[in-house]
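As you look at this complex, bear in mind that one protein chain is not there, while each of the others sits in place.
Right after this comes chain A.
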Amino acid sequence: MSATPWICRPCLLRALRPLRRRQSRYQTSFASTETLSTALLSRARTVAAEHDQLTRNLADGFDSKTAKKLGETGPVTTALAEWDKATSSLSELESLIHDPTTDPELRELASDDMISTADELAVAARSLKTSLVPKHPFAHLSCLLEIRPGAGGSEAAIFAGDLLKMYQALCSRVGYRTSVLKLESADSILGSESTLAEAVLEIEDPGAYGLFRSEAGVHRVQRVPATESKGRVHTSAVSVLVLPSFPSSGAAEEMDLENPESDYYVDPKEVRTEIMRARGAGGQHVNTTDSAVRLTHLPTMTSVSMQDYRSQPKNREKAWQLLRSRLAQARREKREEEMVQMRRNVVGVAKMGRGDKVRTYNWGQQRVTDHRSGLTVHGLDDVMDGGMMLEKVMESVRMWLTERDVEAIVAEEESKNGN
């Protein structure tokens, strides 16, 4: 991508040198974040103009719809103002440097200042981009992480357990409330609870979906399994699903769960409930603690079973929650697919599906590589302990996701303007 046209090249190069050094600390692969295309800029100006108009409308009388729209356009307007400010600062500095009457000392100071201003401009550009990206419809929700071993037998089951612990440690360190909705251990030779057949971790804080969305996909591990006698390195895989969670009635209302017209409505008549009672007579003859419930959504044959709670109604409630999340996610994915189809001829918007390999954890090299952001970190232990390194990797993916969204917007804007 070409450099921004309003800074002269040598200055820019000078200005960028330290910036680049700073950037490399994060090892992110998107220097392109720092520039804005004309398409994005024109989109931002349109939104800001709309914002002004809305503000004037609102002065005439309050209505909640306008207010809501105003809330959406506000961040773009603010970010644009910041960007404009930084741009004009930069051009002022530039003319100062180019002015032959400027005394040398001042010129030197000005070119030093250029660095921080360019930095500032980059930040403004990035926040402007982020503000233009429409919020994911589930971003404000809490979420469910479903972790399941894939290829690789018991080693995959052990790694699935490791991932569960990793996310639990992360959440506990940063103070997110989690609960294990479901935990099924695999029957391995060890018979221990650290091998997983399936786990569902609920991260209850609102907004968790937006933060953990980056984790969906296939996580690959390369190491010598504890069970391997010949010391060979195995490659196994674990799949992680990130589902939106609709537990509270507040979220239910907002997402229109009770409305048959809504995308997230589940018709109870289409769901079969099975109580998986232990064999035999039942009633007074047995006093089993079995309280398992299985739900099957008949149109899609999506099936959920829950047995973790002692109370059967609680198992039913949690099973409904999980079923709802899975169906909502599936419907959302279908929509996204349709959107990708619509934009097919423009930039390839990468869809992160459940089948895609997203990250590799390599024990031999003590590294973790995310295949989307391209980021590699070397503190494997820190990642597995849910430490800062993990957050860094997750952050790089969120940035990457934003980039993809920005690309989509640019493409859309450009096709709208007829190029």
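Please note the rule applied: a contact is a pair of C-beta atoms (placed from the backbone, for glycine too) under 8 Å apart; a residue touches a chain by one contact, two chains touch by 3 or more; residues count from 1.
We adopt the following convention: contacts and distances are computed from a predicted model.
Choosing from "S-adenosyl-L-methionine-dependent methyltransferase", "Syndetin", "Ras-related protein Rab-4B" or "GTP-binding protein ypt1", the protein name stored in UniProt for the chain missing from the display reads "S-adenosyl-L-methionine-dependent methyltransferase". Across the entire complex, the residue among A:Leu211, A:Val242, A:Val304 or A:Ala319 in touch with the chain not shown is A:Leu211. Residue A:Lys314 is the one among A:Lys314, A:Arg332 or A:His371 that touches the chain not shown. Within the complete assembly, A:Gly283 is the residue of A:Gly61, A:Pro104 or A:Gly283 that touches the hidden chain. Counting over the whole complex, chain A has residues 25-26, 78-79, 82, 85-86, 89, 92-93, 96, 101-102, 106, 109, 113, 116-117, 120, 123-124, 126-127, 130, 168-172, 174-178, 183, 185, 187, 190-194, 205, 207, 211, 269, 273, 275, 277-278, 280-291, 307-308, 310-314, 388, 391-392, 394-395, 399 touching the chain that is not drawn.
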